[in-house]
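Every protein chain of the complex appears in place save one, which is left out.
When the chains are written out, they are named A, B and C in that same order, and each has its own residue count from 1.
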Amino acid sequence: MQTLFDALSLGSLYALGALGIALIFGVMRLVNFAHGDVISFSVFALLWPSTDAVALVFAGDLPWFLLIPFVLLMGAGLSVLCELIIFRRFRGANPATMMIASFALGFVIRYFLLMLFSSRPKSISLLPALSQPVEILGARIPLLQVITIVATIAILFALTAFLKRTRFGLEMRAAAENFTMARMLGVRANRVIMGAFALSGALAAAIGLILASQTGTADIQMGGAVMLMAFIATVIGGLGSLPGAVLAGFLLGAASVVMQTLLPIDARPFRDAFVYGAVILVLIFRPQGLIAAPGTKERV
Amino acid sequence: MSLLALSNITIRYGRLTAVRNVAFNLIEGEILFITGPNGAGKSSLLRAIAGVTPPSSGRIDFGGQDITGRTPEDIARMGVSMVPEGREVFGSLTIQENLMVGTGMHAREGNWRSRAAAELEAVYETFPILKERRHSQAGLLSGGQQQMLVIGRALMTNPRLIAIDEPSLGLAPNITDQVYERLIALRRHRALTLLIVEQSSTRAQMVGGRMILMRGGEVLLDGDARAMGQSEAMQAAYFGYGDH
Amino acid sequence: MKNLSRLTIALLSCTALATPVFAEGDKIIVGFATAESGFMQAYDKPAQDAAMIRIGEINAAGGLLGKQIEVVTADTKTDRAEGAKAGLTVVDAGADLVVVSCDYDFGAPAALAAESSGKISFFLCAESIKAGIQGVGPHSFSASVLAAVQGATMAEWSYNKKNARTFYRLLDTWTEYNKGICDGFDYMLPKLEGASLVGEDTFKNEDASIAAQITRIKSLPAEPDAIMLCTMMPGAVSAIKQIRAAGINSMILNGSGVDGSYWLSAVPDLSNFYVPVQGSIYGDDPNPDVTAFNAKYKAATGGDPSTQYVYPGYVMIDVWAKAVERAGTTETTAVVAELEKMNAEPTLFGPRTFTAELHHQNSAKYLIVDTENGKPGVVDSWTISAPIPVADLMK
Partner (left out) sequence: MTDPNKPASVARRTISTPLILTAILIALALIALASGSRPFNQTVIDIFLRVILVVGLYIFIGNSGVMSFGHIGFTCLGGYAAAWLTMPPMMKQTLLPGLPNWLMQLQLPYWAGALIAALWAALWAAVFGKILLRLSGIAASIATFAMLAMINTIYSNWESVTAATSSVVGIPIVRTIWPYLIAAILSVFIAWAHAISRAGLALRAARDEPTAAAASGVDITKERLIAFVISGAVMGMGGALFAHSIGVVTPDTFYLTLTFTSLSMLVVGGIGSLSGAVLGVVILSSLIQALRWLEAGVTVGSTTFGIPNGLQEITLGIVMIVILAFRPSGIMANSELIWPRARPEKPDEMSGTTPTQQGVTK
């Protein structure tokens, strides 16, 4: 029971991350290595620039109903800015070039944060009320874990509704699958890509918020680990497949938690080696991903 | 007045020249077949018109406006609807969603669905099979059904010109017949202009209308399809090719 | 015999090579090959500032051997290859003492560069036994105390003073420092009669969630008396927060790496939380000189010390200068010999001992800081009953 919650909450983070990467990958075949730095940025947006060890909270003290939109907006804003200034110039460049450009961009964001905030991890208390345990079905579970899972599910539902019900969502899904065809049907490329970046940035901010409330830390490298897992989830989920990304994210989280639980103590530090081994196996048996959209072909 | 006018179009890919100095006009309401062997540059020409790969030199006008170098979405919004080769359906979307993709450009978010409803009904009327399966994934349709879907999808954008690349490719002859039957009927109904690329000229001769024969990136012949079928030039053009 | 003479020749040639080129009559040079950027900067800079304070004091009092101490710096960029370059840079600039990064892993390349040039190197605050003879060479020292001593101190103190009998060991496998704390704990635990280890687990500092590890603790039949948490920043905050959020209220024992109040806001009302420190940054150190130093540090840098890792930098210059004074020269072998004679040499932050076998502290007087309701304060002080033998440290 408890393990299930553990797996779900870790999986939620990976799923949200994978979704953010898959959205952008879908519309412009960009593996966005700056995603992790957008996560960190959204958290630091809550603080005043300072190189002291004690975090000077700026927007972090807002009540939650203002705090959450603020963070999401920061993530979306930065992401859109990246697209406007940088990625627009790389439309149609080969994937390796775009990838390295995104990596360089992430590098710039990271060191920009370092310049303002120093490399020392800062401690912040976000939404402290969430650090209390609650009783669910006989298990005492941190409230934050519950909220993480619920929020992820809510985000997933909202996103699904957005993608299914609205015109913009429909255009985005069409563009993710076949960008040129969508344009030939009058779908505006810039708008869709910008929308994808905004959504992806907001998702990154959501992860940042969850991570920061969970760990109580703002670290310029905090987004990196989640992004790597999310990146892997995107690929094993099936390229450009949003449901696949989510499914794979949850599976990776579950694999990680289950292995931590089942492996003997001596093998536990090697947990990640087992997880990555499993990733290789999945890739070999399903190179097209867990959920490959019918009729799509790899365009990388 | 011509709806579409191409002048001196040349298209290069690196050192390879796919289309050389092609020029022709298309009158509103006309039906034009572009035929010719594989590699003649037909598809390149269509992609240039749709704005996907702009020509290296030359100029394209549509409805009196210069559209050379415009983006595909701008050109689509001006009324050019493209049905590319290979029936590029959105496999993971349902049929109805496929049809709806192209309707967004004429509507605001609020009245989008209601405005598209009439169009949708019209397309379903033309292709009843699409209505029957409207909630299944497009990737699961047969080739003929997909062809109907992409034509229907092109119609949904309310175009002035539909450009179709190889509508008969990979379809059984009787399905092809059906597809053409619908196209002709549509043209009559809606005063559509049709630009159809086919490898073989037989279909053009059956349907009638104007035909352009291309080879090696150049226009060899331009004239009435039925008349051309008998001409010696046509035979020569075809016999020049085909040693492979 | 033959070997010995060859060694002597080698040593002589080393020093012969090193000294004449840069021997400058009127000043003594201390070279800092430390991180001025990258994540180590956060650890190096405070300790370096403290070292600068001691240098300032010495210079103000007339200098060392009558000469002023000058400082040269080179940035390691928190990068090992750059570290080697930085080490060479300060040696080439004529450094008599090479100060290297706080962490063993990041300091070692510069220390090795100093060692191969026959210079004394001092780690600012490395707490691995390798930061010294064992991992660099006979001229290398560390200014701090071994991590193992911290783990052993916490185990012994909590056993004696808090009556802790059941322990849980949670290790973050990220760094040697973390493992060092747990090694010290492992060394001490069997010596405590009636104490038992009821479970153990590992995690990674960067793990986004340690929920699975916490679930394992919670599935124990009874909450352990104490959790020995061997980790460091930034993962420590996350781990502590998650442990408390899961409703586990056992006392948490730590290494010095989590000292500081700057992060406490992240875990509101943290209680039952114990950290060993060399000196208190909270203004309640039993030694008033420490509090005076804190004021001096604030005057020099504009901020209070944020953790106890400021202090080793001060100690470092202090003991080195004493050794130089006693040797009457900055020449490497003579200074090393003087340093190795130090036995419980008093410093502002506790006694220091160096031997020909160990250039590090395998026993130290620690203050115990207890955090209750988010307020840290010194509650006790403890020195482990016997130094940890070098053989145990090397396993």
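Operating definition for what follows: contacts are C-beta pairs under 8 Å (C-beta built on N, C-alpha and C of every residue); 3 or more make two chains touch, one makes a residue touch a chain.
Computed from a predicted structure; not experimentally measured.
Asks: Touch partners of the unshown chain, restricted to the chains that are shown, please.
Replies: Taking every chain of the complex into account, the missing one touches A, C.
Asks: Pick out which of C:46, C:109 or C:376 touches the chain that's been left out of the picture.
Replies: If we include the chain that is not displayed, C:109 is the one touching it.
Asks: For the chain left off this view, which of A:48, A:111 or A:162 is in contact with it?
Replies: Spelled out, the listed residue whose C-beta touches the missing chain is A:111.
Asks: Going by the touch rule given at the top, which residues of subunit C touch the chain that is not shown?
Replies: On the side of subunit C, residues 36-38, 41, 70-75, 80-81, 83-86, 88-89, 91-92, 104-105, 108-109, 112, 116, 128, 130, 134-136, 173-176, 179, 394 touch the unshown chain.
Asks: Please output the residues of subunit A touching the missing chain, sorted low to high.
Replies: So the residues of subunit A touching the missing chain come out as 31, 33, 86, 89-90, 93-97, 99-101, 103-105, 107-108, 110-112, 114-115, 118-119, 224, 228, 231-232, 235-236, 239, 269-273, 276-277, 279-280, 283-284, 287-289, 298, 300.
We take it that only the chains that are shown with their structure count from here on.
Asks: Find out how few touching-chain steps suffice to connect subunit B with subunit C.
Replies: So the least number of steps between the two chains is 2.
Asks: If I average the C-alpha coordinates per chain and also across every protein chain shown, which chain's average lies closest to the global one?
Replies: Ranked by how close its C-alpha centre lies to the overall one, first comes A.
Asks: What chain pair has the highest count of contacting C-beta pairs?
Replies: The largest set of C-beta contacts joins the chains A-C.
Asks: Centre to centre, using CA atoms, which chain is the farthest one from subunit B?
Replies: C
Asks: Report, in whole Å, the distance between the mean C-alpha point of subunit A and the mean C-alpha point of subunit C.
Replies: Taking the average C-alpha coordinate of subunit A and of subunit C, the gap between them is 37 Å.
Asks: Specify, in ascending order, the residues of subunit A that touch 2 or more different other chains.
Replies: Nothing qualifies.
Asks: At least two other chains touched by the same residue of subunit C: list those residues.
Replies: Subunit C, residues with two or more chain partners: not present.
Asks: What part of subunit C is in contact with subunit A in the complex they form?
Replies: Of all residues in subunit C, those touching subunit A are 37-42, 78, 173, 200-202, 204, 206-209, 211-216, 218-219, 233-235, 237-238, 241-242, 244-247, 260, 262-268, 303, 306-307.
Asks: Per the contact definition, I'd like the list of subunit A residues that touch subunit C in the complex.
Replies: 2-3, 5-6, 9-10, 13, 52-55, 114, 118-125, 128, 130-133, 140-145, 211, 214-217, 219, 221-222, 224-226, 256-257, 260-261, 265, 268-269, 272
Asks: In their complex, what parts of subunit B are in touch with subunit A?
Replies: It comes out as residues 50, 52, 71-73, 76-77, 81-82, 84, 88-93, 97-98, 100-102, 104-105, 107, 109, 112, 137-140, 153-154, 157.
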